[in-house]
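Take a look at this one; I'll ask things after.
Not every chain is included here, but those present sit where they belong.
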Amino acid sequence: MRLLLVNPNMTEAMTDRMAEIARTVAPPETEILPLTAKRGFPYIASRAEAQIGGALAYDLIAEHAEGTDAAIIAAFGDPGLAGARELFDFPIVGMAEAALMSAAMLGERISIVTFSPVMRRWYGDSVRDAGLMPRFTGVRTPPAHVRDLANLQQNLRPELIRLCAQAVEEDNADVVILGGAPLAGLAPEIANEVEALVVDPITAATVQAQALVSLGSQAGFARRRSKPLAKAASGLPDALTRQFGRDMDP
Amino acid sequence: MRLLLVNPNMTEAMTDRMAEIARTVAPPETEILPLTAKRGFPYIASRAEAQIGGALAYDLIAEHAEGTDAAIIAAFGDPGLAGARELFDFPIVGMAEAALMSAAMLGERISIVTFSPVMRRWYGDSVRDAGLMPRFTGVRTPPAHVRDLANLQQNLRPELIRLCAQAVEEDNADVVILGGAPLAGLAPEIANEVEALVVDPITAATVQAQALVSLGSQAGFARRRSKPLAKAASGLPDALTRQFGRDMDP
């Protein structure tokens, strides 16, 4: 099985960190192919950036679609998820959606804890888009944005544990998702200090990609009635243009 | 990994069929332990029966909890799911919920097709309880109840394919779940004839049980703040009484 791990952000260190985590949880026969955006933003943190980052993710997926079994859009917030799911004939996994759906099977009430108030709105959108608002208790964040994303896990650790405790005590969360690529891999390290289950999104996305490939035959994707009509695109990368025009006459 | 497959119905042939399917999708190192209710009903089809069947499922899970990594409540409708999740310190997978969450990662709009109008209301409840109503397009069933559950898959096949087509054309479903234990294993057989992805619930429950065990450390379950207080139960089976009183002084 080949799994694309598509980072719509430009920060390769994040992609590497996420691929490393994904490989620890995927079975050995799964090939994880990490891809990083070549244009756009170091780190998407708003809807305007997600609009552009989502479109860039399509370029990367289209370029590597051949022989691929599933793709993870590896930015919490799931830029471009709905469109990618229409366009490509294999499972597309959103990191936020996979974390939410997994959390919803582990416990009843779900919170997101993340590193910056800047992310609150976009992450909240991803819960609404997942359709899981009835299970959601909100996003908790530190009061101020921190620019040094590289050292977040050490610097914010006590603050994030405190936010998890608030999610449990005040919001009655059963499961806490540590949202945002800069927190990838932190969940198992702080789990002992939280009175709830703690979910790591890239781990969730990886196990869900495995699960979905087991469930949905690729032939089924091609038969879907709800796929976009074939379109003649202009000025887009070749692979993406071919993807949009895939049922058109040559 | 040891996985309980708990059928709250008394029909062993159904349990056997579901265990057979689960074993085809689980990795070889997973031990599937099928359990069938010794009391109750041949096939749960109402909320009153689910109230009782859910309580009986707790007996079975408690009796085999030692050394278990996860349990599937193997009746679409998920009798007793919320309570089991509070009570036991490992993942509890609902067959309906697992199918819904999986479907929601494969496509946007989700339908349930099942074999009898009698099931409509209970299955609808399970979508509401899962919290996924915004992604749900409804339950479609044949107009009348059929008593011969054993031969449903042959007898109703054309009717069920027609109902899937209606779910796609009229309700714009991207994914159709074939709900109900009597339809276990039918999804891959009719998938070619449906213009949407088709999900088999016991397969979904099995792959999700795998995924959840990878995600949530059993230690985390024990630390949860939202567990019921220890209680001295009376007149319940021994194993279940111990489970309710598990933190009490001897």
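To keep things simple, chains are lettered A and B as they appear, and every chain counts its residues starting from 1.
Operating definition for what follows: contacts are C-beta pairs under 8 Å (C-beta built on N, C-alpha and C of every residue); 3 or more make two chains touch, one makes a residue touch a chain.
Everything numeric in this text was worked out from a predicted model, so none of it was measured.
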Identical protein chains across the whole complex (2 displayed): 6
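The rule is short, and it goes like this: only the chains that are shown with their structure count from here on.
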Computed distance of Cα centres, chain B from chain A, in Å: 27
Touching residues (chain side chain A, partner chain B) in the complex: 25, 27, 82, 85, 91, 93-94, 97-98, 101-102, 104-109, 130-135, 168-169, 172, 174, 188, 191-192, 194-200, 203-204, 207-208, 210-212, 214-217, 219-221, 223-226
